[in-house]
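Note that one protein chain is taken out, while the other chains of the complex remain in position.
Right, chain A next:
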Amino acid sequence: MTDILMPALSPTMEEGVLAKWHVKVGDTVSAGDVIAEIETDKATMEVEAVDEGEVLEILVPEGSEGVKVNTPIARLSGDAVAPAPKKADAPAEAPKAEAPKTEVPKVEAPKAEAAPAAPKSDDGGRIFASPLARRLAAQAGLDLKTVKGTGPHGRIVKRDVEAAGKGGAQPAAAATAATSAEPRKALSLAQMGIADGTYDLIPLDGMKKAVARRMVDSVQNVPHFPLFIDVEIDQLMAVRAKVNKMLEPQGIKVSVNDFVIKAAALALKMVPEANASYTPEGIAMHHNADVSMAVAIDGGLITPIIRKAETKGLAQIATESKDLAKRARERKLKPEEFQGGTFSVSNLGMFGIKQFTSIINEPQGCIMSVGAGEQRPVVKDGQLAVATVMTVTLTCDHRVVDGATGARLLQAFKPLIEDPVAMLA
């Protein structure tokens, strides 16, 4: 028998949602078959079988949240890979394989002991837990779905809840997140005058909960302040038209946002103090400008990253951003593709939004909000003129980036975006 363990989709991943099973008990799988989908805060990943064998048991039901990395999620017969323990002549202290059930003559093995399993969920999704375990879990705000049962037949007993509680990370992160994302004393909608039945309730998925938690945390913990600047993009539009014509045969189209990413990355290299993160130990000055670009997707938001954007050409940035956005919408991003940027760009220009201030994407020091490019009257050399103007807002974490630093970043950014040729320098 082989246990299939909850995979870590990234080095830092501690738990995830078992979003979907592609196999059921009795199915035969071979290496490479997709057996399940795992959802983390932001991505859904497919889990492939490494061994071959028959699915003996599904240990974690579909939809289980907060499944810790490395907990067994299913059991394969795996005869081909794991030779059955030969009991008769195994030394007594040999690694005690799962119960030598097959060879026990008279009495069948104490099953639960032989195979301590995660709380079974039959079709009704019922979790087997002792009354005390249920109460302790409720008191600790722990989701029993995340607790592995070690009692008879995999029943969750007191010691399991206590162990899970000690594990710290175990209390369903999502649940805690949801709580902290809610107002302190959450009144029900009915209490606030919105009658039941007058709305549809869409359950919170992992992404919704993650966004809620991260945004609340950020607004509560980070001292935000915005800086506004107008940039003229007539030259940019002209350059962009030329570039796109050139790139047309290759099927590449550079967007205004790609220019913004490039210009922001170069500006960050010029004002490295703005490419920084606050940590209790000190200010982390990032070596690269890894620019996160906010992508709206069905049911949420995700920020895939153009790594070392300062070193990349516009064509490459355009290609990458298109690919990232596409896979983001399919929720197929790998965690390392959306975790760990140093600066964010959010663009609502395509919706005609003139200007807006974004919430800091922790632990980044700044986020740039890009409004629509539009023709506006401008005064040039005392003359009224028309220019294509775009308002850019930089929201800063005041613990890292103070007003002057933020201003210098925008000062560096402005000439680059207004005259993209400068980016060649």
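The definition used in the following text is that contacts are C-beta pairs under 8 Å (C-beta built on N, C-alpha and C of every residue); 3 or more make two chains touch, one makes a residue touch a chain; residues count from 1.
In this section, contacts and distances are computed from a predicted model.
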Listed names "Phenylacetate-CoA oxygenase, PaaG subunit", "Dihydrolipoyl dehydrogenase", "Protocatechuate 3,4-dioxygenase beta subunit" or "Transcriptional regulator, LuxR family", matching UniProt entry of the absent chain
"Dihydrolipoyl dehydrogenase"
Omitted-chain contact residue, chosen from A:139, A:279 or A:311:
A:139
List the residues of chain A that touch the chain left out of this view.
85, 87, 90-93, 96-100, 103-107, 109-110, 113-114, 116, 130-133, 135-136, 139, 150, 157-159
